[in-house]
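In this view, the complex is presented without one of its protein chains, the others remaining in place.
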Amino acid sequence: MTFDFDRLVVDDVSRNFGRRRALNRVTLTCRAGEIVGLLGPNGAGKSTLLAIVSTLLAASSGEILYGSVTARAAGPALRARLGLLGHDLYLYPELTARENLEFFARLYGCPNVPAVVGDAIERAGLSERADDLVSGFSRGMRQRLALERALLHGPRLLLLDEPFTGLDDASGQALVARLRGLRQEGRIVLVATHDLDLAEGLFDRIAVLRDGRLLLVDESSASLRERYRDAIAAARR
Amino acid sequence: MARAYTPLVVLAMVLFAVAPVAVAFAPPEQVMGLIQRIFYYHVPSAMMLFLSAFVCGIASAVFLFKRSARADRIAVSAGELAIVFGLIVMVTGPLWGRKFWGVWWQWDAKLTSAFLLWMIFVAYLLVRRYGGPGAEKLGAAMALFGMANVPFVYVAANYWRTLHPTTNVVMTLAPGMRGPFWLCVAAFLLLYGLLLTLRKRLEDQRAAVEQLYLAMDE
Partner (left out) sequence: MKQFARVAWIVMRKDLTVEVRSREILYTTVFFAASSVLVFAFALVREGRPMEDAAAGILWIAIAFAGTLALGRTFERERQTETLRALMLAPSDRPAIYVGKLLGILILLGVVELVLVPLVGLLFNAPFGARPLWLVLLLATGTLGFASVGTLFAAMLVRARSRDVLLPVLLYPITIPVIIAGVRGTAALLQATPDEPMARFWVALLVFFDVVFVTLALWTFEPLMTE
């Protein structure tokens, strides 16, 4: 019983922690074959929104629709179509790269585990270090491994929280290329970042968040930095 | 506040004014004499403790599964009242025990169970207070598990010394005692209801203030 969808609909979603509003009536739609950038300063609510979309956190009000189905209606099968690369990477340092991937592949019910894991290791460029403990990896290596881990089960929707942190230029470019490839495959990619340089030219649309509010959803092709600055400036007025 | 509240408070005050008089006029018990009269307050307090434990447990379950904030407000009110009435039980029990058995604590089943239940609800408040954000859910789990634990605590406390339950002081209520006893129960029950309503109202006000803060942000 597989579940699939062709768009993500964030409908009037708010989330508060006590009296602090982390998200304030955010509405956004992302379609298949799209890379959407979620931009904003620290504390804007990007991570909170990603957590809600990935079903780890509940919204205080509003709904998330995957296609036309809520998370509750879709049940556990929904999570087979979601991939999350969080800030903390979610890797076990006491296991090797291969063991990490094998564990998650089995957990997520991937068929033909050895083949899937082998592919993932190659794409991460970790073939020589596959049987080394993750505790010895650099940040960049872990990031590449974590990205492949998030993609093991072929999710429709990929959520990335600050994926460019700690990546050198080459790795950053490689990530951009990988994301473009995913867009070709018709996936929905939602990237939260404040690294505007590396992300330049990557996003089909950008959504700018600030203090929990969605300031702007833009598709123009003007420079990313310009658009971002304009949005923040407009909000200040 | 509901219109009925003030008259009910007056009624409660009247009941508590009448109760000691009724207790004084109740027939004396053969074995224990004067000290037995402490039961007229001890037992209803214990009943309120157990009632509170169940109210808190059920409200917590509703909060956990239905995410109802209102249920959580009832739960925290009941939790605090469990501690208050439990305290009365813990004070009156040993007072009686000292006079009757000569020792403050004798590990009898009922008092021990009450003590363990009381501890569970103290832990409930501790986790709500010190657990950081989202601690309401942690407390709810504690209250639910605590409520489920009541039969086990009772059996364990009852049988832990010998396989045969210790001869608890089972009071047979002589006819003359029933009147004052049930009067006291009614008084305590009314007091409990009033305190619960009042405490829940405080929580409701707090929630309303939070909503106002949130609305400011819109």
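Every chain is named by a letter (A and B) in the order it is written, and numbering of its residues begins at 1.
Basically, contacts are C-beta pairs under 8 Å (C-beta built on N, C-alpha and C of every residue); 3 or more make two chains touch, one makes a residue touch a chain.
Here the structure is a predicted model, which is why all the values come from computation and not from measurement.
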Contact residue for the chain not shown (choose from A:L78, A:V116, A:A130 or A:L160):
A:L78
Among B:P7, B:G102 or B:G134, which one is in touch with the chain left out?
B:G134
Touch criterion as defined above, residue of A:D88, A:D169 or A:E219 at the omitted chain:
A:D88
Identify the residue among A:S54, A:Q143 or A:S171 that touches the chain left out of the display.
A:S54
Residue ranges of subunit A at the interface with the undisplayed chain
54-58, 76-80, 82, 84, 86, 88-95, 99, 103-104, 106-109, 149, 153
State which residues belonging to subunit B touch the missing partner chain.
64-65, 67, 116, 119-120, 123, 126-127, 130-132, 134-135, 137-138, 141-142, 144-146, 148-149, 152-153, 155-157, 159-160, 163
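Assume only the chains that are shown with their structure count from here on.
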Whole-angstrom distance, CA centroid of subunit A to CA centroid of subunit B, is 50
So in the complex, the part of subunit A that touches subunit B is made up of which residues?
16-19, 21, 24-25, 58, 212
The subunit B residues in contact with subunit A across the complex are 67, 133, 210, 213-214, 217-218
